[in-house]
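Pasting a structure below so you can have a look.
All protein chains of the complex are present and in place, except for one that has been dropped.
Letters A and B mark the chains in the order given here, with residues in each chain numbered from 1 onward.
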Amino acid sequence: MAKLKSMEELAKLRDDMKNRTEMRVTGTNPDRIVLSVGMATCGIAAGGRDTMKTLVEELEKHGINNVSVVATGCLGYCYAEPVVEVRFPDKGPILYGDVDVKRAREIVDQHLVKGILLDHAIIGKGAGRR
Amino acid sequence: MNRYRMHLMVCGGTGCRSSQSVQIVENLNQELKKAGMDQEVQVVTTGCFGFCEKGPIVKIYPDNIFYVEVKPTDAAEIVAEHVVKGRTVQRLVYKDPAGGKQIPASTDMPFYGQQIRIALRNCGLIDPENIDEYISVDGYQALGKALSTMTQQQVVDTLKKSGLRGRGGAGFPTGLKWQAALKQKSDKKYIVCNADEGDPGAFMDRSVLEGDPHSVIEAMAIAGYATGADEGIVYVRAEYPLAVKRLKIAIAQAEEYGLLGKEILGSKFSFRIRLSLGAGAFVCGEETALLNSVEGSRGEPRMKPPFPAEKGLFGKPTIINNVETFANVCPILLNGPEWFASIGTEKSKGTKVFALSGKINNVGLAEVPMGITLREIVENIGGGVRDGRTFKAVQIGGPSGGCLPKSLLDIPIDYESLSAAGAMMGSGGMIVMDDTDCMVNIAKYYLDFTVDESCGKCTPCRVGNKRLFEILERITDGKGTMKDLDDLEVLGGTIRDASLCQLGQTAPNPVLSTLKHFRDEYIAHIVDKRCPSGVCQNLIHYVVVADKCIGCTVCARNCPVSCISGERKTAHVIDQERCTKCGVCFSKCPVDAIVKE
Partner (left out) sequence: MVNLTINGSALVVPDGSTILEAAKRVGIHIPTLCHLDLHEMRMVNQVASCRVCMVEVENRRGLVPACSTTVTEGMVVKTDTIRALKARRIVVELLLSDHPSDCLICERNRNCDLQSLAADLGIREVKFKGAMSTYKRDDSSFSLVRNPDKCILCRRCETMCGEVQTVGVYSAVDRGFMTTIGTAFDLPMKDTACTFCGQCVSVCPTGALTEVDNTRKVLDVLNRPGKVVIAQTAPAIRVALGEEFGMEPGTRVTGKMVSALRRIGFDYVMDTDFAADLTIIEEASEFVHRLQHGGTLPILTSCCPAWVKFFEHNFPDLLDIPSTCKSPHEMFGAVAKTYLATKLGVDPKNLVIVSIMPCLAKKYEAARPELSGEGEQNVDYVLSTRELGRMIRESGMDFANLPEEEFDNPMGQSSGAAAIFGTTGGVIEAALRTAYEWLTGNRLENVEFAQLRGMEGIREATVRINDLDVKIAIAHGLGNARKLLEKIQRGDATYHAIEIMACPGGCIGGGGQPYHHGDIEILKKRAAAIYSEDRAKTIRRSHENQDVMRLYGEFLGTPYGEKAHELLHTSYTKREKV
């Protein structure tokens, strides 16, 4: 590692390193958005891991940093795996079914970035919390 | 660099390491590899989470799940269940002792509920041995900001405006200290970090050094810039090997990045830091004794004035701040003094880390805003008195502090209120006592410590405290007189008035404060020859209650001095002459037929 010669170099390094710890900072932020991916046996079998990976990659691509992508257990929608639950603070959860890689991108693109729900993929809605 | 989707944060503080957290890290890594997830999930050794009572701690991001009392053997289940399947391992989740409710997120735990973590901000969040992680959470931005946008006076003014006061004990305004050093004209100035944490039960400085060493290094460099010093020394006790190791790593990394050394970040400011290891004399926590020790002399306090800011290390202007004080500096520079000053009370700003211990449910480190009441700390954060016993007192401020009774539980925690109540902020040790603690004995215990740790330089501390101790010994031996109480007060008053340094001046506090708040207990020892808490050996005796004794002979067989006699199935008798009051019979009796009187 070459010595940092200026404030700018330090700021750049900080930005480069941000993703090392961002997840932890976001993790305890009460205002974060949580994407839960069903990762029980059924979820994994249906491709949940790819879904999860895609979500993580897409978020990074869009520079979105207040979202936690977490694995969760079986939500009981085994027919629709992989399932992804999107939970905004102060809003009820939205549950999407059959989230393959393509749909995962859509969730980020539409729901998270633009705030447009993917009505065709919703398999459940919950009441608002908090 | 891998993009990990999950981080398993394992506490690498001294407490958790002694409960095998290193093995936990190793097992987690193995299990992840086995599961083929070692590229997806990262295991991070981090600093102390503070909740030491329930360590080792493993915290999982991004889920924000907090596992407690984790054993190395739990690694397999954490990986198989939580990491792979996303199912929380319920049995490792913290249970609220009050309702038995499971609380998986640390943010919902009462222990963390009222905390505001400024000094401890990165403990448990980052890998302390990795400067990149520190930089990723705005590390060295405060230094950069100071160097590129602020004058020396502006940095000092920021500190002044923040209201930050020394966290090592006396609470001197940090900004004023820096101002005094800035004002001095000298070819050489020093910045010293006092990491000679010595109060029994206090370990916040160790936790900061172990969990976030860069925060101290960065703050020292800022202090160096602000006052015109080019050399920093961390005086750390050799008994803190992990802190020493992590400091060394951090200093080396900072040097490698050019954040220490010549012309930092392209500025004209140069600063280097070296370590000086203390040999564990309590008095070396006193700033002038510390300076003597760094200089290679006997660790004895010097006369003040001159204060170190005028004439410190090797006679040069020197700033000495404690670890926790330094740990507050960078957030103040980054978030602004107004932000810091908005936390706390009128005269005591910001937060203070307290080390909770004693008869309390949640032993650990808690950083709370100034002004919170003792009750909130003891009952909410600390989870109340252990084993359902009755609260008697809380000892605050280490051996220099005092014991405060229940009636003072609602005083706000700040420098002035604690001093007024006869205790002191000290370094923030907080030891809770219950009805089984004898306050005379507690006073004796603390005095024994200061008598041992006195440097022996001045008469009141060297001889006076010894005499105080001897009086207490008499009282706990049942040989005290009421005149002893006057003597304690008179002598204690003079020691406080005439000792050379804070160690001596505050040494009588435990005696004077217990005498003030628990005089009845002293009188019971003197007049009734009775220790109400059943602690003082010479004032208690064990007796067999004949009605209850079933003659099982367990007591007689276990008595190390064979002073219990009695036939099988008949009531036994303890020979009081020969009894050494070891209490073995008391604890072994299956029917509670032996009582302490």
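The working rule: a residue touches a chain if its C-beta (ideal position, glycine included) is under 8 Å from a C-beta of that chain, and two chains touch if they have at least 3 such contacts.
Fair warning: this is a prediction, and the values are worked out from it, not measured in the lab.
Visitor: Checking the contacts here: which visible chains does the omitted one touch?
Guide: Result: the unshown chain touches B.
Visitor: Among B:V22, B:A498 or B:A571, which residue is in touch with the absent chain?
Guide: B:A498
Visitor: Please identify which residue in B:K71, B:K95 or B:R298 touches the non-displayed chain.
Guide: The one listed residue touching the chain not shown is B:R298.
Visitor: Kindly state which of the options B:V490, B:V527, B:V545 or B:V591 is in contact with the chain not pictured.
Guide: Answering carefully, the residue with contact to the hidden chain is B:V490.
Visitor: For the full complex, which residue in B:K71, B:K188 or B:R462 touches the chain that was left out?
Guide: Checking the options B:K71, B:K188 or B:R462, the one contacting the hidden chain is B:R462.
Visitor: Since one chain isn't shown, list which residues of chain B touch it in the complete complex.
Guide: Output for chain B: 281, 283, 298, 300, 303, 305, 451-460, 462-467, 470-471, 487, 490-491, 494, 496-500, 505.
The definition used in the following text is that only the chains that are shown with their structure count from here on.
Visitor: Rounded to a whole Å, what is the gap between the Cα centroids of chain A and chain B?
Guide: That pair's centroid distance is 39 Å.
Visitor: Please give the residue numbers of chain B that touch chain A in the complex, ascending.
Guide: 1, 3-7, 9, 61-64, 82-87, 106-107, 125-126, 132-133, 135-141, 144-145, 147-148, 256-259, 261, 265-266
Visitor: Going by the contact rule set out above, which residues of chain A touch chain B in the complex?
Guide: These residues of chain A touch chain B: 1, 3-7, 9-11, 13-14, 17-28, 30, 34, 36-41, 43-44, 52-53, 56-57, 60, 68-73.
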